[in-house]
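Only one protein chain is missing; all other protein chains are in place.
And then subunit A:
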């Protein structure tokens, strides 16, 4: 159960080696003695390291094989996880090379399948669990890139736009069944995913995203921007005419 102070007993990380997902789990581990974590990720050194990292924080960790592209497996995988899933973090995704992404069919397809199709199949499987449990929170890591796609990475942005719409809608559907979805829209996050890229303005860190997510789960929120000022910025950008928007250095 998620207790009265917003602390879960069992967390499922989908994309279990994501810096943000691990930072969220670590933040909870610091507050919740005996946290149970299930890491769903590809097997390998990175997953082993993640298991080590969370075990060292006092969590009881188990790992399951998860392949975002194998969308047909998602239902059975999530149905097979033991115990109530109090909090699930949907944190897998690809950034890709933006110029390849709109010129190479295969690269575009992979981005769309991982970031959108895989997110939908896992979302439906999680919703089935929440319907039987009668409770549960999904933390969906969206992106401000989905709010107004830009020339510079619109394929990624378009997948996040679909992702964001799906999980926002899923939150409405699950509300009356005792479930909740928190859609998280970070700006530029300095992490493995963005290694080698120049940080955008208002860049943030996985730790800051984690703090914001934990507070939002405690407060029962349904969407947040990280940092919070991004909400104002995006609200403005959404209404900027295209002729001006394309000239902005964003």
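Everything that follows uses one rule, which is that contacts are C-beta pairs under 8 Å (C-beta built on N, C-alpha and C of every residue); 3 or more make two chains touch, one makes a residue touch a chain; residues count from 1.
Please note the rule applied: contacts and distances are computed from a predicted model.
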Subject >> Listed names "Cytochrome c", "Decaprenylphospho-beta-D-ribofuranose 2-oxidase", "Sulphur transport domain-containing protein" or "Sugar ABC transporter permease", matching UniProt entry of the absent chain >> reply: "Decaprenylphospho-beta-D-ribofuranose 2-oxidase"
Subject >> Residue in contact with the excluded chain [from A:7, A:37 or A:213] >> reply: A:7
Original post:
Quick one: which of A:53, A:133, A:168 or A:223 touches the chain that's been left out?
Top reply: A:133
**OP:** Using the touch rule from the top, list residues of subunit A that touch the missing partner.
**Re:** 1, 3-7, 9, 31-34, 84, 131-135, 178, 215, 218-219
